[in-house]
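Missing here is one protein chain; the remaining ones are kept as they sit in the complex.
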Amino acid sequence: MIVTDDDRLHEECGVFGIFGDNEAAEKAYLGLYALQHRGQESAGIASSDGEDVRLHKGLGLVWSVFSDPLTMPSLRGMAAIGHNRYSTKGASDLVNAQPISIECKAGKMAVAHNGTLTNALEFRRDMQDKGSIFQTTSDSEIILHLIARSQESAVEDMLRGGLKKIVGAYCFLLLTPDKLIAARDPHGFRPLSLGKIGNAYVVASESCAFDIIGAEYLRTIAPGEIVVIDSKGLTSLTLPPVQRKSFCIFEHIYFSRPDSFVFGEKVDKVRRSLGKQLAREAPVDADITISVPDSGNTAALGYARASGIKYEIGLIRNHYVGRTFIAPHQDKRKLDVKVKLNPVSGVLRDRRVVLIDDSIVRGTTMRQIVHLLRSKGAKEVHVRISSPPITCPCYYGIDISNKAELIASAQQVSDIQAYIEADSLAYLTIEGMLSTVQEPAQYCTACFDGKYPTPVPLEFDKYCF
Amino acid sequence: MIVTDDDRLHEECGVFGIFGDNEAAEKAYLGLYALQHRGQESAGIASSDGEDVRLHKGLGLVWSVFSDPLTMPSLRGMAAIGHNRYSTKGASDLVNAQPISIECKAGKMAVAHNGTLTNALEFRRDMQDKGSIFQTTSDSEIILHLIARSQESAVEDMLRGGLKKIVGAYCFLLLTPDKLIAARDPHGFRPLSLGKIGNAYVVASESCAFDIIGAEYLRTIAPGEIVVIDSKGLTSLTLPPVQRKSFCIFEHIYFSRPDSFVFGEKVDKVRRSLGKQLAREAPVDADITISVPDSGNTAALGYARASGIKYEIGLIRNHYVGRTFIAPHQDKRKLDVKVKLNPVSGVLRDRRVVLIDDSIVRGTTMRQIVHLLRSKGAKEVHVRISSPPITCPCYYGIDISNKAELIASAQQVSDIQAYIEADSLAYLTIEGMLSTVQEPAQYCTACFDGKYPTPVPLEFDKYCF
Amino acid sequence: MIVTDDDRLHEECGVFGIFGDNEAAEKAYLGLYALQHRGQESAGIASSDGEDVRLHKGLGLVWSVFSDPLTMPSLRGMAAIGHNRYSTKGASDLVNAQPISIECKAGKMAVAHNGTLTNALEFRRDMQDKGSIFQTTSDSEIILHLIARSQESAVEDMLRGGLKKIVGAYCFLLLTPDKLIAARDPHGFRPLSLGKIGNAYVVASESCAFDIIGAEYLRTIAPGEIVVIDSKGLTSLTLPPVQRKSFCIFEHIYFSRPDSFVFGEKVDKVRRSLGKQLAREAPVDADITISVPDSGNTAALGYARASGIKYEIGLIRNHYVGRTFIAPHQDKRKLDVKVKLNPVSGVLRDRRVVLIDDSIVRGTTMRQIVHLLRSKGAKEVHVRISSPPITCPCYYGIDISNKAELIASAQQVSDIQAYIEADSLAYLTIEGMLSTVQEPAQYCTACFDGKYPTPVPLEFDKYCF
Partner (left out) sequence: MIVTDDDRLHEECGVFGIFGDNEAAEKAYLGLYALQHRGQESAGIASSDGEDVRLHKGLGLVWSVFSDPLTMPSLRGMAAIGHNRYSTKGASDLVNAQPISIECKAGKMAVAHNGTLTNALEFRRDMQDKGSIFQTTSDSEIILHLIARSQESAVEDMLRGGLKKIVGAYCFLLLTPDKLIAARDPHGFRPLSLGKIGNAYVVASESCAFDIIGAEYLRTIAPGEIVVIDSKGLTSLTLPPVQRKSFCIFEHIYFSRPDSFVFGEKVDKVRRSLGKQLAREAPVDADITISVPDSGNTAALGYARASGIKYEIGLIRNHYVGRTFIAPHQDKRKLDVKVKLNPVSGVLRDRRVVLIDDSIVRGTTMRQIVHLLRSKGAKEVHVRISSPPITCPCYYGIDISNKAELIASAQQVSDIQAYIEADSLAYLTIEGMLSTVQEPAQYCTACFDGKYPTPVPLEFDKYCF
């Protein structure tokens, strides 16, 4: 079990689907491997062989959940969906692991879902009033109830009818014995791509899942698109459009792997542009550019390129970290940083350092890192963040559950600089950030400016965290 | 993980509930320990502290599921229910582990259930038609849906309304933040007892769960009774009565622990009487009486007493058995018996043996045992079974899913005797069996004579196994 | 992991060896299964294929140590030895697990050993003075050093030379690439039997290990005999005889399985005789005879037979017990007994009970059991022990490490009776006990009377526990 970094944003999940391949479950397994960075708490695969839907899921990393050699062969069939769930701080929570497998009047099906609905609570209450029961806190279950109560006859119409009623962020995969359906919300908050391998179609949160199985990237599944794949091929339905698209800019800033296409753009290219723009907006007189590995690497390269301040490897990440034994007297947070990151004194000694990271959440970790750099002789530490200050909670699938945890929600940049004890601190501007993507108007910036593209849920925390 | 004995009847589960005790979850844990013989596949406990309902469950034996030292302390509150599920032959099936925890319009609740409904399929279909979704194959979920769709306001009335509609075998525990409700079906198929410890009430499948926590046995919960326990005390509701009670005689023959009270009788006393009656009905000229341990021990004592043929320990059971490595060339079934049971040659050599067991399912194991006894010198082996031949499937919570697996469904006693290669074979008569209990008319004998006390489900196998 | 019963005597181990069988390791595995009662802490198998010696061992029960499906197939060859080690109270201690595999001038070899040397400390010191290093606290290592320092050329002569020097209890198996050697100490403290299956010879602590693989019992390996088995067959060497044999009577009383031959006698027969003799020596006016299961069962049958007081099952043992969660406020010892044993009130109520067990160590458990019986209505509880009071430590392989733990070392029977709160208490006399075996003069009675058949080690505790 890999330890979570408490002072980081977390994506809720990664999804993968495939239809028409003899080794559907095996490819789903590899796809989840490639999407592991999107969630480490639990993993699951449901497969379908035309008659039945089988499911295996468990707590832990993909390789561990499927380590029993009998598991994968049991997931028979030509179609499969898979899901990685992000790592919460709390105890194991298998009940919320996905895919969820159910039976309803439309038959057997399994679903996997990435995102968060903003009118989930209303629907939960309404459906409970109508007599539904909820076994999880997952929004997937709401969508399932909408399907189950639909008057339509085809499952895709049932789903479409249900999705029309809900608002929020979702990429939703539904597997029946003979169909794979993939839907993306009309705002398009979360990414979902379509690919092909042989005669099989594949869908995944990020295109890196196509690469690992050798599938070809075809295109992004459009906001509001419902793709239905069965033995006759692929058809496409649409949901009513919304006024403005709302792609999550944090997919480029941090969540997605740099080798992925997301929202039709190359992540590593956007991420490098963020660093370049940051160099233009917040130059500094320094000797070296370093990053907080691995998340800050690409932006740091961009910053170094644009600023001319050479890129160095100033922090080494330890990748063998698990649940660390903490002695009673030790300061857990300090130790966590030291166990994970080691400063390279040869690089830092007597240098004026620009330190690049993608974001600051609470600030506690950054404070430790600045301290570490100084302890190895860094003369100055200038922190540059390749995104604007996060001031507002996200209701669309990122675990920023309350303002109190966000240092930038209450403090000015100068206060934060003082807190983390940096010689200077600068964030990217919202405009600068948006200048790095091709269609800036289609991105959500709510966590920076509070301009939520949907009505804000009233009692958000209650059910979702 | 303890290996299952494929050639045995299996009970579906054991349930335990407690309300009003500071260590509710700990007592539930001990109660499940005592009820472990009723199910070894999975175990779970839900606790309630007046506001919330917490749940932990997992695959394996009770001690293993709760072995993490942080688990038990997390199950806070004054009330708890627990459940042991029986060991299926297939792979791990956590989705069907109980208790099941849900939220519906009546709020949060957890349920645990022992038994099988005979009109489950109709209800599943009907509820699916009405828009419900099913995440498990457990009948508990049907009852939950009935509650969730009820128009009543008190949860006990919701439950009562639901239970009125269903037919079959169930002992059902329901835990809300502030109530514990226990219901037993009007036929009374499965046992459920009420006890008290301090100011707390306890309910359990068998009274042995009271002994381990030092609780006092009060009485059997009546067929058709719904007991509601909350901070004000205990109240009792009733369900419409059925014509005839249908206690499961196999609780006395095999399932329950001999130190339990079940259906108001001492199990070990009934079990000894079965052996005595068997001796009267099927005497034989022999030197020693032995049993298949541990299930046949008590009946064998009774047989020995009544027949005057002295009781000996002729077979030793190995209690350290787990998943045995079976080499490719080995005969799994033969090895299973040899790994579990070892004949005592000093007892058997040149002796004419009466071998007592509680039942024969497929006959394969008994055939091996007879062979084992002869290999150690037994001169004659006379098999005596302390119940009648099982000829029909059970629809009330025992996993006799189809007739084909029951040797007695198609073969005469003489054929079975030939198959198991015994010198003689005799079963108890139905009348003889019933003569050992105080109220013979209240027992179900359907698995022996096919006289089912409820309508027989049409497609039983489909959902239940 | 099965919990140990702190208030019990523990054997040190069980050993098994086989030479000349295509499935040597598999048969060793089954043999260890049958010998699991002799040790539950660790298990191991070494195999030999004529060229190399392979080893796998681990902490836990046999089935668990060898549960990885790749393990057994890796133990190739025609010969194998196996070992079960008893369960200590402390933490895991893999370094002392056996077999131990070494290389010395005689080549590669693996050894497994049951027993304790009484001059171990002298030898350790002497060998350390000569430059040897010790990696374990096992006496096996001393014997290995003696082999390694021998001037002989054949490994059996090396072993014989070494064994001539040591004193104490041992059954010792040595596996080389092409030989299996089995030695039993001249006093014959521990049992070791020889058997045959096909062309292969087998040796084992108890004959029950032969039964499980279908091997034929040939004979006891004589005290002081060294059996050498290789491709040419079996030859026998001898060690210088001692004045008096010293078989461990506790093998009959408690350690060995009743279905085994041990010291040329049927254990269950001796054990039943112990019960009969106890009835003659310590009669009591009572209604029923019950036993502490499973160890007291056979003696209780004998007591019942001789006394005419009918045998009943008054205590049920729970076989699903593992590491039990103990809440902070709970009394561990009381709970342990309640978790493991449940009294059958139907049997006990208003009865005068004779309770048979094989021995009393500290008395704490027996006190709890007497209390349990009374709590279920037993009118009188008369405790009868099928062995004499244990007053002295054992230096020959049983973990009675110091007198302070033995209640009978300092207290009279009447005091013990008062402590355990029994209505009466009687032990078997030494004479009575010895009357049950064919050659009473060949048994060791040191733990009862302090008449040690060898010089007593000076600093016994230091290295052995």
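Of note:
By letter and in written order, the chains are A, B and C; residue numbering begins at 1 in each of them.
In this section, a contact is a pair of C-beta atoms (placed from the backbone, for glycine too) under 8 Å apart; a residue touches a chain by one contact, two chains touch by 3 or more.
Here the structure is a predicted model, which is why all the values come from computation and not from measurement.
Across the complete structure, the visible chains that the omitted chain touches are A, C. Set against the missing chain, the residues A:119, A:298, A:386 or A:436 yield one that touches it, A:298.
The residue touching the chain not shown here, chosen from A:316, A:410 or A:456, is A:316.
What chain C contributes to its contact with the hidden chain is residues 55, 70, 74, 91, 94-95, 100-105, 124, 128-135, 141, 144-145, 147-150. For chain A, the residues touching the chain absent from view are 2, 23, 26, 29-30, 33-34, 36-37, 40, 61-64, 66-67, 69, 71-72, 208, 211-212, 257-259, 266-269, 297-298, 301, 305, 310-313, 316, 318-325, 327, 330, 335, 338-339, 342-347, 376.
By our rule, only the chains that are shown with their structure count from here on.
Chain centres here are C-alpha means, and the one lying farthest from chain C is A. For the pair chain B and chain C, the distance between mean C-alpha positions equals 36 Å.
Remark: chain A and chain C have CA centroids separated by 58 Å (rounded to whole angstrom).
In chain A, no residue reaches two or more other chains under the touch definition.
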